[in-house]
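With one protein chain held back, the other chains of the complex are shown just where they sit.
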Amino acid sequence: MPQFIAQHLPILQVIVPLIAAPFCALISVRNGAWWLAFVTSLVTFAISVLLFAATFDGEIISYHLGGWAPPIGIEYRVDMLNAFVLTIVSGTGVLTLLYARASVAHEVDAKQHGLFYTAFVLCLTGLLGVTITGDAFNVFVFLEISSLATYAIVASGAKTDRRALTAAYNYLIMGTIGATFFVIGLGLLYMITGTLNMADLAQRLLEHGDSRTLRMGYAFILVGLGLKLAMFPLHQWLPNAYTYAPSAVSAFLSATATKVAIYVLLRFLFSVFGFSIPFEADILFLVVLPLALAGSLIGAYIATYQDNLKRLLAYSSISQIGAMLIGVSMLSASGLMAAIIHLFNHAVTKASLYMVAGAYAKEAGTVSIRELRGVGRDMPFTTAAFVVGGMSLIGIPLTVGFISKWYLVEAALMRGWWPVVIVIVVSSLIALIYVGKFIEAAYMHPAPQGIIRREAPLTMLIPMWIFAGLSLFFGINSSLTSEAAARAAQGLVAASSLIWQ
Amino acid sequence: MDDLITQITAHYNYWMVIILMMIGLYITISRGNLIKKIVGLNIFQTSVFMFYISMGKVTGGTAPILTGNPDEVYSNPLPHVLILTAIVVGIATTSLALALAVRIREAYGTIEEDELLTIERDAEAAEDKI
Amino acid sequence: MHHHLILRVVAKLLLPFILLYALYVQWHGDYGPGGGFQAGVIFAVGFVLYALVYGVDELTRILPRPVLITGMIAGVILYAGTGLVGLFQGLTFLDYNGLAADSRHGQEWGILLVELGVGITVASSMTAIFVAFATREPDIDDEDW
Partner (left out) sequence: MMITSNYALFLALFLPLGAAVLLAALRDMPRARDIAHVATAAITFALVLRVLSGFLAGDVAHLYLFDVMSGLPLAFAVEPLGLVFAALASGLWIVIAIYAAGYMRAAEEAHQTRFAIFFTLAIAAALGIAFSANLFTLFIFYEVLTLSTYPLVAHKGTDEARKGARTYLIILLSTSIALLFPAIIWTWLASGTLNFEPGGILQGHLDPALAPVLLALFAFGIGKAALMPFHRWLPAAMVAPAPVSALLHAVAVVKGGVFALLKISVYIFGTGYLSSTNASQWLIWVAAFSIIVPALIAITKDDLKARLAYSTISQLAYVTLGVALASQAGMIGSTLQIVMHAMAKITLFMCAGAIYVAARKTKVSDMSGLGRAMPVTFTAFLIASFSIIGLPPLGGAWSKYFLLLAAADAQQTAMIIVLGVGSLLSIAYLLPVAARALFLPAPAEMTREAPPAMLIPICATAFGCLLLFVFAHDIYGFLLNVPLLAPEVAP
């Protein structure tokens, strides 16, 4: 039996949540849907950990659906990079579901819980599917499964604020345009090569050489994924969606959805296109890098004058996504490694911060910074978690944020990109302002009169502090994450025809 | 000149696709009515469906069904299959978008974007005053 | 609901043929154009037509919400279950070769079952979408439209 399971891990990763999802809608027992979702996420997490362990030594697992060998059949392909992202996604799934029980009960109508958890698990399925598949069109299908589920769970925040509906609508329009662009790009690649298997695509594109069709395909895929990962200035959907979604959803999405989109971008840029023609690298330098730099500054700047804590975090996410794209556009092994490790670090940090915001929403009834004055005394553990996460956003030593920043600056200096170093440093200084703003309000200001706030329940505190603890632990001893990121980056660079090392 | 005309006529399917695509995108971006936006989105997606389907067409080919004749020329079925999936996704998106439009109508009493924006801006201004 | 007599009669007459055609498309999918998705939509069209003529309440009486949801889930489970059979026979997911004595019949069975799953899911989803929109409490009078 263990042999049997080990053999089928890649498909079980996707099929378990896919089968479990509809049952969440059927169960009418109180909290049954939550239990099923939670157990499912635990199983997926166990599977990803096994996959992570199996690929850590550089092995690549290939699973052929229906017994059809690639490139004809659909292939699930797991290497270090996928396994790393899979672990992030499913681990976040477990913890946010643990958190969701109290938080969602407060923010979503009890009647809708079954459907909510169905959508949640479907979203998880989609994200895992995107990450694990080796088939380009499959990426699109899973991307849309996760996106559709995401629109629904974002909209379920409408009980607390009706703006969740318009946020979800805008997200849907932008997301669909992005996905459609992505499909157009895929179509163009298919026209050139006649295949959709990523490894095969890479091979045939290399043989094919430069052409206008290839350039068009590259551009469409880049823009489509840019929309999905909220690359500045295509980020317009993100702030409202993360602000008005239920807090558990914000925590889950901020840690996974954009991260998976970045993973897809990495996969296509390096494994599929592989920079075989100069055009691809030029676009990255001339378009993506400036936008990433602008995003990391402007996102942080806009965050400084937000009063809504969740919106502040959303803009900070845009800034951090910019930082990841900076790492990607360096086109070096060290830059990629910085981007990948930041992907993990930011996921951990942002998840804990959104959980803090959710705890405030539940116990204090508000996420307005002005109304949360003095909250540090009433909710000490929650606010302390914010301090940890906030320090990580700034990049203070002994938090994961510092590790990311170190590698990012190191990579930039390796390429001699001083201006980029300045941008990274300035954006983390701006982070100091917006994080400091809240911490000062929470600890140094007296609480408004006549407000009763209690500490959040344990089911919220535990996942929140697991994330905060992780962002401390991997900030103090980053050997596991940096090793995994370095290997993943090596794999990507080896698959491409990059000349910078 | 002849070259240009051949260029245009030989690829007329792509021209159609591009025109449809632009119409769809334009509607999605320019219209303020949420339903019209969805319509635009549908046109946009349809253009992609047509793009895929015309891509798989082989001149003189028949439907890709086995007839026993080994010399039979048939169109590439794979793009059609892919687009079937894409259509399903499109339907799901459309119905979700419509559902959201209905909910927005119920919550705000309007589905005009500018009116929604005014309402939301007022709400934000009110929050700032507290 | 006593007017439109002709419409009602014609609809009632047409309904069996629509469903039959759907079944044809469903089962004939592996020999000619067709398949689960198309069949499912045609099925749903039949129900929608019925609802349009006789009212949504009639439709929900025949197909209550739980039935539709069960249909959606059952289809998915049928699909995934067919795939899992291959898994338990030591093959990979969605490998139909083990479904029958020889691989050719196995493939045939596999396609048939999977398409059936698709058909059921699509039919109940489409109907459910229609019902969801149609049963929404209208908060605007007809005159306002």
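Lettered A, B and C in written order, each chain numbered from 1.
One rule holds in what follows: a residue touches a chain if its C-beta (ideal position, glycine included) is under 8 Å from a C-beta of that chain, and two chains touch if they have at least 3 such contacts.
No experiment lies behind these values; they were computed from the predicted model shown.
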Please work out which displayed chains the absent chain touches and list them by label. A
Option touching the unshown chain, where A:26, A:50 or A:398 are the choices: A:398
Among A:6, A:53, A:413 or A:458, residue touching the chain not depicted: A:413
Of A:110, A:286 or A:429, which one is in contact with the hidden chain? A:429
For subunit A, which positions touch the chain that isn't shown here? 391, 394-398, 403, 405-407, 409-410, 413-414, 421, 425-426, 428-429, 432-433, 436, 440, 443-444, 475-479, 482-483
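Simple rule for what comes next: only the chains that are shown with their structure count from here on.
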Draw the chains as dots and join the ones that touch; what shape do you get: line, ring, star, complete or other? complete
Of all the other chains, whose mean CA position lies farthest from subunit C? A
Please compute the C-alpha centroid of subunit A, do the same for subunit C, then give the distance between them in whole Å. 36
Report the inter-chain centroid distance for subunit A and subunit B in whole angstrom, where each centroid is the mean of the CA atoms. 27
If you average the CA atoms of subunit B and of subunit C, how far apart do the two points sit, in angstrom? 24
Check each residue of subunit A and list the ones that touch at least two other chains. none
Please give the residue numbers of subunit B that touch subunit A in the complex, ascending. 25, 28, 34, 37, 41, 44-45, 48, 51-52, 55, 79, 82, 85-86, 89, 92-93, 96-97, 100-101, 103-104, 107-108, 116, 120, 123, 127-128, 130
Subunit A touches which residues of subunit C in the complex? 69-70, 72-73, 76-77, 80, 83-84, 86-87, 90-97
The residues of subunit A that touch subunit C in their complex are 4, 8, 11, 15, 18-19, 22-23, 25-26, 63-67
